[in-house]
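Here the complex is missing a single protein chain, while all its other protein chains stay put.
Labels A and B are assigned to the chains in the order they are written; within every chain, residues are numbered from 1.
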Amino acid sequence: MTEATRDAFSQALDRRTIRGRSLYVDAWHRLLKNKAAVAALIVLATMIVLVGVGPMLSDWDHEIPDWDHYSTPPSLETGHLFGTDALGRDLFVRTMIGGRISLLVGLVATLVSLVIGVSYGAVAGFFGGRVDNIMMRFVDGIYAMPFMFFVIVLMVVFGRNIFLIFVAIGAVNWLDMARIVRGQTLSLKNKDFVEAARACGGTEMQIIRRHIIPNLLGVVIVYVTLTIPQVILVESFLSFLGLGVQEPLTSWGALVNEGAQELETAPWSLLFPASFLAATLFAFNFLGDGLRDALDPKDRP
Amino acid sequence: MRGWLVSVLLVLLVACNGDRQGSEEPAPSRLAQPVALETDEHGRPLPRVLAETQVLYRGNAEEPQTLDPHLAEGVPSANILRDLFEGLTTTAPGGRIVGGAAVHWDISRDGLTYTFYLDPDGRWSNGDPVTAQDFVWSWRRVVDPQTGAAYGRMLAPVVNAGEVFAGRLPPEELGVTALNPTTFQVRLDDPTSYFLGLLTHPTTFPVHRESLEVHGSAHVRPGNLVSNGAYQLTDWQVRSRIELTKNPHFRIADQVIIERVVFYPFEDENTEFNRFRAGDLHWTYQVPSGQFRWLERNMSDALMVAPWFGTYFFSFNLTREPFRDNLELRRALNLAIDREIMTERVSRFGEIPTFNLIPPGLPDYEPPEPDYASWTQEEREAEARRLYLQAGYSESEPLTVELRYNTSENHRKIAVAMAAMWKDVLGVRTRMVNEEFRVFLQNRAQRRVTQVFRAGWIGDYQDAFTFLELFHSEHGRNDAGYDNPRYDRLLEQIASERIPSRRRNLMVEAERILLADQVVLPVFIYVSKRLVDPRLKGWEENIMDQHLTRHMFLLRERSAGVSPREDASE
Partner (left out) sequence: MLKYSLKRLASAIPTLFLLITFAFFMIRIAPGGPFDSERALPPEIEANLAAKYHLDEHLVIQYGRYLWNIARLDFGPSFHYLDWSVNDLILQGAPVSFTLGLLALALALAIGIPIGAWAAFRQNRAADYSVMSLAMVGISIPNFVMAPLLILLFAITLGWLPAGGWEFSPARMVLPVITLALPMIAYIARITRGSMIEVLHASFIRTARAKGMPSRNILFSHALKPALLPVISYLGPAAAAILTGSVVVERIFTIPGIGSYFVQGALNRDYTLVMGVVILYGMLIILFNFLVDLVYAWLDPRIRYDEQEA
C-alpha cells in the first residue's frame, strides 16, 4: 500500500514546485478553493475535537460493562447513544477512545518514519556517489521484504505496547520517504541557491539543514497526510489478526473488527466505528490530494 | 463525500437486513427438513429414507498439521484420523467404548495384561490383513524417540514405554507382543482403568509398515496412504479440502453408509457459518461467538450444544508475587467472579458454571464441590472482600494484577469481564495482556512474568486423571508451578491403585486438595457447539465430542421424491 503514496507524491515532486515562502501562501489559497479539501479539513478538525472531548460528554466509561444492556442498539433511554458492544460497554465512548488511539498511532508512526526517512534520504541524496549507492542498495534490500512480515514479527516481539509497535512500524515505513527525499535532494543540490550557499562558505550540514530540508517541506506535507491513513489501516489490519491495542483500550480498527464479527446481530457495532474510520481516512486522502494539487501551480485551470 | 454516503447506505442495508431477521417473529428456517427416520430390526435406516447421494461435507477448524496418526495432535487432525484409521477399540455414537480392530479382549486379574483378539476380517485399504504384528510395529514406532510422536505419552502405561521414550532402552523392549497374527498382548506397569479409552486416540492407531518404508515421510499423501479404517484418503488440497472415500476392504464396509466425506479447513468461524448457511456444509466445527441468540431464533433445528470434557479456567503463578503463599488473595479473586454472568452474558452458549476443575459426566467420578459453590453470589462476594482485606489489600491500597490470555475473541471477552468483576467487587486494578499464542505459551512455561493466566484443558482420555496429572510438580504443563508433595504422592497412588472405588476416592481427594489450595480459578465447563444439517442422522452427543462419519447417514429431504408413507402403502 505504500507504493501508492510514493507515486502520489512523486508526481508532486516531478513538478519541481518548491520556491520560497510565497509558494506556501499561494498553495494555501489554492487549497481553500478546493471544496473537497476544505470539507476534509473540517471533517478532520471536527473529528479531533470529538475524540478529544467526546468521552467526557457521556455518563459511561469505556471499560465498565453494563451487564443489563449488552449488545443493545443505540437508545436515548439507556444513554448508550451508539449502543453497546457484546460486553455491554458503551460504544459511543469506545468509539471516541478508539479514535484517540487510531489518530495517535497514525501520527506517531508517521512522524517516526518522517524523521528517519527525511534524514536518510537527504544524506544519501546530498552526498551522492558511493555513499548514495550503498545507502540505496540497503533500502532496496529492505524494500523487497513484505511489509506485513515485518509488522507481524515486530508485533510478536513488542506485543505488549502499542506505541512501541508503531514506533517500530514507523521505523520500517520510512523507505518511501527516503527514496523520494533522496531524489528531490539530488536535483536540489545542483540548484543555484545551493551553489550560492556553498560559495558563501556554508558547511554541508548547514546546507542540508537550512536549504535542502526546508525545500522538501511540500513533499513532506503531502507524504504525511497520505501516510497517516495508511498507518491507521495497518493498525486495523493488526486488530483483525487480534494483535492490536491491549484491552480495555481500543482503536477504530479493533472496534470495526469486533463489529464485523456481529455484522448481522449487532449492525450498530460496525456502523458507528466504521463510519468514523472511513470518514477520517476519506478526509486524509482528500486533503492529501488537495495539497498535492495546491502545491502544483501548473494545475491551475 | 458521496463515497462515505455509499458506505453508510451499504451498512444500513445490511443493518435493515439484520433487523428483519432479528425481529420478534421466529423466521422460518431455510434448512431442508428430512423425512422421518425409519429403521429395520437392527436399528439401521431403511434404504428408502436415505438420500441418494451420501456425501458428507464437514467443517473442520484449521488445516491439520499432519495426517500421520503418530505425529498428529489437535482435534482437527483427530477428526479425520478417526475416519481413516481404527484403533483396537473405537467409540459408538454415544461415546461408549466398543471393539474396533479388536473384537474382544481379556484383561488379566491383576489388570496388568491385556490380550486383544483382532477381527480376522480386518483389512488395510490395499487389501492386506491387519495383523497383531502391525500393532507391535506401530506402537514401537510411537515410543521410539526418533519418531518425535507428539502424544507418545499416551502409551506411557505400557511396560518400558518411559525408558524407550527417554532413549534408555531400544523400542523392541516395549511391553507388547504378537502372540499370533490375530492376537496382540500388552503388558502394563500399573493397572490403568482408562486404558481401553486410550486406544481410541490416534496415537495408538496402527500404520501400514510397508507403505511407510517405501514412501517415507510422504506416506500420508493421497495414493500413498494405506489406512485400516472405514475410509481412505483420496484427495488432499492443502488448506482447501481433504476428501475421504469409503474403504471397500474395511472389515464392516457394508455398514458404512456415507460414501464420501469432505473435510474443509476454516481459519475463521464466521466463514464456516456463512458456508453452512449457503448450504455448502452439513456439519460445522464450531459456531461464531456472539451469534447464539440469532441462532437460537433462526436455526434452532441445526444448533447442537452439548457438554464437553473440558474446563475453562485460569491459573495463578504460585512461584511469584503476589500469589505466592497468598491463599486468601487467590480465593478472593476466585469468589469475586460471577459465573452466571460469565456463562449467560459473556460466553452465552450454554456453558456450565463451575467451581471444579474436572467436568461432570464421567461414569465413575463425582467432582467434590467446594462449600462456596452452594452460596449465593452475594455471600461469595462478601467473603471475597473479607479475604481481600485479610490478604493485605484494600480500596486505598488495591491489588494491581496482570491478566494474561492468548489472542482470541472469546478469551478477550472473558478477560474483560473478569477484570470488570474484580474491579467492581474488590477494586482490583487489572492490566490485560493479550499475547500471541507462542509467546503466551513460552511465558506460561517460564513462570517469570505471569501472574494470572488463561488456561483450559480438554481431556485427552475419559478419566479424571487427564486433568489431575497436569498439576504434578514435574508435569511439563504445570505452569502454575504447583508443588505439593502430598498431591504428588496421591497421584502416584492413583496410578497404581487397582480397586476402582478406592481409586475414585483418591482422585476426589486430589481434586479437593487442588481446589483447597486454589491453584486454579475455574470458570465454566466447555460445551461443544456446532450446526448440523437436520438431514444428517446417526450421530449422538457425547462428552468426548467424537463423531465418526461411519455411523452417520443422510436422510432424504421431506419434499423430494415420494414420501416414504406412500411408498410403504404400496
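In this section, contacts are C-beta pairs under 8 Å (C-beta built on N, C-alpha and C of every residue); 3 or more make two chains touch, one makes a residue touch a chain.
This one's a predicted model, so the numbers in the text were calculated from it and none came from an experiment.
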Touch partners, limited to displayed chains, of the chain removed from view: A, B
Absent-chain contact - pick from B:105, B:124 or B:165: B:165
Given B:36, B:214 or B:445, the one touching the chain that is not displayed: B:445
Interface residues of subunit A (partner: the chain not displayed): 1, 3-4, 7-8, 10-11, 14-15, 34-36, 137-138, 140-146, 148-150, 152-153, 156-157, 229, 233, 236-237, 240-241, 253, 256-257, 259-260, 263-264, 270, 274, 277-279, 281-282, 285-286, 289, 292-293, 296, 298-299, 301
Interface residues of subunit B (partner: the chain not displayed): 1-4, 6-7, 10-11, 13-14, 17, 63, 65-68, 71, 73, 145-146, 148-153, 165-167, 217-218, 220-221, 237-241, 264-268, 270-271, 274-275, 277-278, 280, 436-439, 441-442, 445, 460, 475-477
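Everything below uses one rule, namely that only the chains that are shown with their structure count from here on.
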Subunit A and subunit B, separation of their C-alpha mean positions in angstrom: 45
In the complex, subunit B residues that touch subunit A: 1, 3-4, 7-8, 11-12, 14-15, 17-19, 21-22, 270, 288-291, 293-294, 341, 345-346, 407-409, 412-413, 415-417, 419-420, 423-424, 431-436, 438-439
Partner subunit B, residues of subunit A touching it in the complex: 39, 63-65, 67, 70-71, 86-89, 155-156, 159-160, 241-243, 246-248, 258, 261-268, 270-271, 274-275, 278-279, 282
